[in-house]
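And then subunit A:
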Amino acid sequence: MKVKDSARIDLESSWQPKILAFLCNWCSYAGADLAGTSRIQYPPNVRVIRVPCSGRVNPLFILKALQSGVDGVLVSGCHPGDCHYISGNYVGRRKSATLKRFLEYLGIEPGRVQFSWVSAAEGAKFSQVVKEVTEDVRKLGPIRRWTLQPQAQKP
Partner candidate 1 sequence: MFHDLGDEGLPMKNPYQPIPMVVRKAWIETSDRMLRTLELGFADKEEERSFQFIPGQFCELSVFGKGEAPFGIASAPTEQGALRFTINKAGVVTTALHQVEEGDEIGLRGPLGNGYPLEAFEGKNLLVIGGGFAFTTLRSLIVYFLHPQNRSKIGDITVLYGARMPGLLLYKEELAQWERREDLKLVVTVDQGDGNWKGKVGLVPNVLEEIAPSSNDTYAVICGPPIMIKFTFPKLMALRFPIERIYTSLERRMKCGIGKCGRCNIGHLYVCKDGPVFSYAQLEKLPRDY
Partner candidate 2 sequence: MMANAPSVGAWKSIGAESVQPFSPIRSGNPMIEQRIREKAKELLSRKDVDLVIGFGRGTLPLRATPLFARTPEEAEELIWNSFCAANLATYLHKLSRFKVGLVVKGCDSRSVVALLRERRFEPERLFLIGVPCQRMVDRRKVQRVAPGEILDAREQGDRIIVKGEDFEIHLKRDEFLYSSCQACLHRNPPKADWLASPPVEESALTEAFDEARLFEERPSEERWNFFIKETSRCIRCYACREACPMCYCSECFVDSSRPKWIGSGLDPSDLAFYHIVRAYHQTGRCAGCGACERACPMEIRLSYLTQKLNRDVKELFEFEAGLDPKDRPPLSTYEPDDWQEFIK
């Protein structure tokens, strides 16, 4: 993943939330595309990684992104019933539900990891989702609770 360095926070004042979005190839990625071609504005804070299906998103991807300093993660896939692979998004939904609740339980703020259904026709919804996620994460501020520290000094 290339997010690691680009996600480093430079200065508090100039801070802009960095959001990583995993978009499914068939719906949400096409939705983002549509938002672009339709010239619908959305915040530039999001970096997109295209995945075959929202069910493909290994929880490790989300965790690694957060640990590497990404301020927020969005996972977006096809609406229920629309999955290109019939059930990928349903299975993914269970992973997302348990992971989200678990991270919140540990003390990762609820807004850091978010999920959405965005179809290929929903350019406007994609834009709306990105706006919301960006604003949520902006309110939370830079991720501090869980990022790599410089290697512990030798004793």
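Candidates were picked such that all candidates are chains of the complex that A comes from, given by their letters.
What we mean here is this: a residue touches a chain if its C-beta (ideal position, glycine included) is under 8 Å from a C-beta of that chain, and two chains touch if they have at least 3 such contacts; residues count from 1.
Not measured: the values here are computed from a predicted model.
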Subunit A in this complex - touching candidate among 1 or 2: 2
Complex interface listing, subunit A residues touching candidate 2: 59-60, 63-64, 67, 80-81, 87, 90-91, 93-109, 114-117, 129, 132, 145-149, 151-152
